[in-house]
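With one protein chain held back, the other chains of the complex are shown just where they sit.
Let's look at chain A:
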């Protein structure tokens, strides 16, 4: 059932932040994540003919991205011996004499469940952001996630400060409603 359509014109606006967020939680390197996202888009463009419409565009792009991330890990591990896990218990000299127990991750600090919940929360946030009008989403992301100050955003997007606050207010109200439904 080809119910989903493919339209690459809007890919960057619609999915780049979502894909980036997905990648950064897995590779932990901004530069690398950006490269992977850009590669994903280009690869998607090349194999557009293979898009059958069984899944949404976003799911389809994520499946490409997953391969890219796996490839990335293969590449950095391809040098012989790098793949094996090496542990040095006392690498930095200033920690000499510390108890080994102190270096074990604190089980109360972060559990697997927390991380899982965090990544799900990230997905939920991006789902809600995706429902906002493009302009609102853009301004809101710059302000909240990237933490740019008001002046920078105003210059970048050529809007006034009061304009920005109105946009932020609408975005926050809509997002709060959306998250209320999907998360709490």
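As a working rule, a residue touches a chain if its C-beta (ideal position, glycine included) is under 8 Å from a C-beta of that chain, and two chains touch if they have at least 3 such contacts; residues count from 1.
Just so we're on the same page, contacts and distances are computed from a predicted model.
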*Which one, "Sarcosine oxidase subunit gamma", "Glycine dehydrogenase", "Peptide/nickel transport system ATP-binding protein" or "Amino acid/amide ABC transporter membrane protein 1 (HAAT family)", is the UniProt name for the chain you do not see?*
"Glycine dehydrogenase"
*Could you please point out the chain A residues that touch the chain left off the display?*
8-9, 11-12, 16-17, 20-21, 24-25, 34, 37-38, 41-42, 45, 48, 118, 121-122, 125-126, 141-146, 148, 150, 156, 165, 168-169, 172-173, 175-176, 179-180, 183
